[in-house]
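Every protein chain but one is kept in place in this view of the complex.
Let's turn to chain A:
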Amino acid sequence: MDRLVELQPLFWQSTLETLYIVGITLAFGGVGGLVIGVALYVTRRGGILANAPVSVGLNLLVNFFRPIPFVIFIGAVQPLARLVVGIGIGNKAIIFALSLAAAFGISRIVEQNLVGVDPGVVEAARAMGAGRPRIIFGVLIPEALGPLVLGYTFVFVALVDMSAIAGVIGGGGLGNFALVYGYRQFNPAVTWGAVVAIVVIVQVAQFAGNLLARKVLRR
């Protein structure tokens, strides 16, 4: 316990780092996932931009990346990280890897939620003369917004979990803090300090997500 008090500045810094990594990732991965998810949905058979080759290609791509365990994924995309963000280690590299993995994961959540939108509403929009962008942004996304908010909340929690292994390539955050100062130094109090912080973050995020979803769904 004393050790945890001693490490307090580092603890707070790690908490901020986790929030930073997850926040940036949710922004990049969220937008990427939305784009891929919408593309998956509209190119399906019978979709408003039905295109079998694109649909098959996207599905292969998503299915290729999704099953890779994240701890391996980080190493695998390191060369790509160097190319895109200029560095293969540290928080930048972890945000890159996490965003990429999140985009593919989120795309499935987006696709699922769009499939849930009543096709009749899309048909009505077409009958009124709406173009595709207007259908996507004016009908599909607003109609699926409630479940989408819950989906993104779910992803936020998953990202907090995934970000814990950032230490593998020299990233920071609460996971790294718990491993380096708690687990490896045989100090359960420090480990549990990180656990409590993570639980608090997750609880707050889920509460906020539920609140927002309820507001969007009006129930």
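Here, a residue touches a chain if its C-beta (ideal position, glycine included) is under 8 Å from a C-beta of that chain, and two chains touch if they have at least 3 such contacts; residues count from 1.
Quick note on the criterion: contacts and distances are computed from a predicted model.
Trainee: Leaving aside the chains you can see, what is the UniProt protein name of the one that's missing? Options: "NADH-quinone oxidoreductase subunit N", "Pyruvate dehydrogenase E1 component subunit alpha", "D-methionine transport system ATP-binding protein" or "Rod shape-determining protein MreD".
Mentor: Not shown, but named in UniProt as "D-methionine transport system ATP-binding protein".
Trainee: Of the residues A:Glu17, A:Glu111 or A:Glu143, I need the one that contacts the missing chain.
Mentor: A:Glu143
Trainee: Among A:Val56, A:Ala76 or A:Val121, which one is in touch with the chain left out?
Mentor: Checking the options A:Val56, A:Ala76 or A:Val121, the one contacting the hidden chain is A:Val121.
Trainee: From the list A:Ile24, A:Ile87 or A:Ala130, pick the residue that touches the absent chain.
Mentor: Per the contact definition at the top, the residue touching the missing chain is A:Ala130.
Trainee: Could you please point out the chain A residues that touch the chain left off the display?
Mentor: Counting over the whole complex, chain A touches the hidden chain at residues 118, 120-121, 123-131, 134, 138-139, 142-143, 145, 216, 218.
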